[in-house]
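One structure is given here, and the rest of the page talks about it.
Note that one protein chain is taken out, while the other chains of the complex remain in position.
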Amino acid sequence: MPWSKIKPIENEPDFCSEKIKDCRRISYHEAVREGVYQALEQDPNVFVMGQGVDDPSGMFGATKNLHQKFGKERVFDTPLAETALTGMAVGAALGGMRPIYFHNRPDFLYLAMDQIVNHASKWYFMFGGKVSVPLVIWTCIGRGWGSAAQHSQALQGLFMHIPGIKLVMPSTCFDAKGLMLSAVKDNNPVIIMDHRFNFKQNGIVPDYMYTVPIGKGIIRKNGRDVTVIAVSHLVTDSFYVAQELMSEKIDVEVIDPRTLRPLDEEIILESVAKTGRVVIVDNGWKTAGVTAEISAMIVEKAFKFLKAPIGRVACPDLPTPAGYTLEDAYYIGKPEIKEAILKVYSYRG
Amino acid sequence: MPWSKIKPIENEPDFCSEKIKDCRRISYHEAVREGVYQALEQDPNVFVMGQGVDDPSGMFGATKNLHQKFGKERVFDTPLAETALTGMAVGAALGGMRPIYFHNRPDFLYLAMDQIVNHASKWYFMFGGKVSVPLVIWTCIGRGWGSAAQHSQALQGLFMHIPGIKLVMPSTCFDAKGLMLSAVKDNNPVIIMDHRFNFKQNGIVPDYMYTVPIGKGIIRKNGRDVTVIAVSHLVTDSFYVAQELMSEKIDVEVIDPRTLRPLDEEIILESVAKTGRVVIVDNGWKTAGVTAEISAMIVEKAFKFLKAPIGRVACPDLPTPAGYTLEDAYYIGKPEIKEAILKVYSYRG
Amino acid sequence: MKISNEKKLELFYEMLRIRRVQERIEALYMNDEMKTPVHLCIGQEAISVGFCSLLQKEDYISSNHRGHGHYLAKGGDLNALIAELHCKTGGCSKGFGGSMHLIDVSVGHLGSSAIVGGGIPIGTGLGLSSKMKGSKNVSMIFFGDGAADEGVLYESLNFAMLKKLPVIYVLENNQWSVCSHVSARKAGENIFHKAPSDLLFSSKIDGNDILSVYEIAKQVVERARNGFGPSFIECETYRILGHAGSLSQDPKGYRDQEEIEQWKKKCPVINFQTILIQDQILTTSILSEMEQRISYEIDVAFSNAKESPLPTKEDLYTYIFCE
Partner (left out) sequence: MKISNEKKLELFYEMLRIRRVQERIEALYMNDEMKTPVHLCIGQEAISVGFCSLLQKEDYISSNHRGHGHYLAKGGDLNALIAELHCKTGGCSKGFGGSMHLIDVSVGHLGSSAIVGGGIPIGTGLGLSSKMKGSKNVSMIFFGDGAADEGVLYESLNFAMLKKLPVIYVLENNQWSVCSHVSARKAGENIFHKAPSDLLFSSKIDGNDILSVYEIAKQVVERARNGFGPSFIECETYRILGHAGSLSQDPKGYRDQEEIEQWKKKCPVINFQTILIQDQILTTSILSEMEQRISYEIDVAFSNAKESPLPTKEDLYTYIFCE
């Protein structure tokens, strides 16, 4: 298996570091694309499928022109038939291939739930380990611009509930590439839940192949007072809030779990042991989602360190509205994160 | 609307009460069926659909022979086409009908996710309240007997995450009927997630029409030491454990939330304020499910009362195995509940 | 089939109106006042208009992301449409839906889905409700060639045939799904053209010819209304502008300019106009009157939309559950 050649890199360069200006910076879509490109180059069994992967915009740039380089057999557009195409990818994976199936929105995964959950996620366990399904499903949360309820769902809370699927949410260009390569290398179904806001970034990305381990979080900023655990683009928002709060002498630690299953509980629990105060930030629905799980896990395993209620910053339990004034009210960002940190910080029991 | 005639009953008779022996006791399936029967009788717009609703076993008895009474137009079998049939039910609801769509397992709902979540759950909000979708989806968790990974999933954790759907989990015959009638009366999509183990019960069920309110929990046993919040058939298990523990002078309060969305937070928080010790019991997967949400909610809103980590008793994050020895290891019941209560009870911070 | 001159003028007017509305939206789109992804149906007007002209107010339609034409042709309120594109409270969905989620309950339009194919079973269910209630209302479903890829079509058609539902499936085959040509997605012709005619009336027509559309629509609506069951009509047509937004936003290079030019020659509006003028049914004075009326109506709709208040933060929590 050509995959074993790739070296995992445990730590990425400092988040938003000013020091490493001499490193190559590329855009987020270039980072994702480079991961996919190198995977295709490395292993003839890797292929790319999805609606529009070969079109001029190429999945926000992430698959742009890959069909020209690797051929229309290995990078192909699909009919609008998410159920069957997912099953098809499962079958191809069982037949020895390593499909990467791109969707431009998580909303369309609902059509593929039977194949994702009843099939891909269970195959390895259900057959006593006899086979596994190395399948990557990549999808990108939409936000803003009146996308409305059916084109903007953040489904990590839903998929975090499902055993047998790894769930990856990168927040930096470096991770976008390294986690893509890890996902393709992985022998299990992996969902990469990306976010359109991540695509605004440029970041440091080595040009060689590397993997970022699935199951390892990273501290984006050290701090002693409050632990903030944030996913996807909200890591950046949290980081900026944390920097702002330094002027108010509040020392916030920002943790980016990077993957939600497996979740790096250790990095979170260590931080909680230090700060005793926690805010969890997620762009999905609040109830029974990411913030719920991380909070409950902390209460189970680090109760004695807790000095305040755990803050949960998440989208309200509502479909996404179209209108921009409503979107403003709906979405969370720096102000909500800041408010939650201050509340938790100032709590005296 | 004929529905407005039905009187809601806020409290049901004492759980497992010995006092009311003179009341009518019927079996669980008779209770569900009576609810459906009376709904069909009451309102010509109500209809029943689903694979096998008109077959000799009639959905574990819950729909048995209803087609003979109400005609094959109003109680009909369907093709195996869960996606379209769900959409069809949504459309019929928009056209003024009140469909009750029966599935004998939640596992098949994955095929209908697009219509349930992208459509039914969002329609009311997405169109600014102009229309709503009065649709009942009834489904019954399978357990035991080698049903294995694709025929035994408990999906309340997944659906609890979805805004716009009410989620009902009865645990007694009384509630099975009363909540069915509430669900049919409701103008929103309602999922009733039942459990095969409930079908073992007989219970007190008045023969007249009544509704049990959606969004109101109930205390099944009062107690001062530990609060147990349990769903579906695990309410009964928790109740028996609580009774057992009385001999050890541990006074457990057992709460049956009855519905997970809306969740009766008040009844839970009041109990926590009293006991400060909590165990949550759910037959679904642990991560990002029911136990996560209720735990996180308590931490958010009643932190100061907590004297111990919140116990979470749920199925492990694995597909269900077929083999009975593995099932034994997989499922939770009285021993796991008891252990968790004792752990929480004896915790000294 | 004999169609009265009056009817022809009516059909023309409706097409022209939808065309002008779309053009105005396109022209103003880059001003960024309509913050919602619009999908224009320029080139496809004959389908909405021809089919909906046979429907009663009580009949149902089911529509999709490219739904302005369906909405207007069925009699949806123009003011509410334009206000919705501005995400205002005066919008048909009060600003909660945007361009892809239009509704006008008063004319049997119960909401459009932006999930491709999502409206197909819903429209089927509306047909079922009709049948169960013993009403004569028919349900008409508009969907694209992309939607025809989805298995839900197979399931829905089977059910409609099985129960002989009064449902008309209108496939607007505009050749493209975003940048993907139908030939990259579909093996051969849609298989449902081969269904036995006693189960499903099926036909493939020139969707740019309003008279062909009208003729077939009359047939299938009558069938449905009189209990003869479902129909499946594929309309060949073309989306002249981009997939979404203004033309300037459409990715370049996925289709030949030549192809676009060929289809522009088949413009349903201009071609019908030419015929009507040739046949002396339409005069330049009637035409300019029409244009003025439409233009005025559109002006009013846009100015109403601008004046309509924006939803507020608090409004967000209005529609959690229906009482």
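Per-chain numbering from 1; labels A, B and C assigned in written order.
One rule holds for everything that comes next: a residue touches a chain if its C-beta (ideal position, glycine included) is under 8 Å from a C-beta of that chain, and two chains touch if they have at least 3 such contacts.
Predicted, not measured: the structure shown is a model, and the values here were computed from it.
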* To do: Determine which of the presented chains are touched by the chain that is not presented, and list them.
  => A, B, C
* Structure fact -> Where A:Asp114, A:Glu253 or A:Glu336 are the choices, the one touching the absent chain is A:Asp114
* Any idea which of B:Ala81, B:Ile116 or B:Leu179 touches the chain not displayed? -> B:Ala81
* Asked: At which residues does chain A meet the chain that is not included here?
  -> 45, 47, 73-74, 78-79, 81, 83-97, 114-115, 118-119, 123-132, 163-164, 166, 187-188, 262
* Kindly note down the residues of chain B that lie in touch with the hidden chain. => 51-52, 55-57, 77-84, 107-108, 111, 145-151, 316-318, 321-326, 328-330
* Structure fact -> Across the whole complex, the chain not displayed is touched by chain C residues 149-155, 158-159, 161-162, 185-189, 191-192, 194-196, 199
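Please note the rule applied: only the chains that are shown with their structure count from here on.
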* Structure fact -> Most remote chain w.r.t. Chain B, using mean C-alpha positions, is C
* Distance between the centres, which are taken as Cα means, of chain B and chain A, whole angstrom -> 32
* Roughly how far is chain A from chain C, going centre to centre by Cα mean, in whole Å? -> 37
* Enumerate the residues of chain A that touch no fewer than two other chains. => 83, 107, 111, 148-150, 316-318, 321
* Residue list for chain C, restricted to those that touch at least two other chains -> 91, 93, 95-97, 101, 113, 115, 118, 151, 320
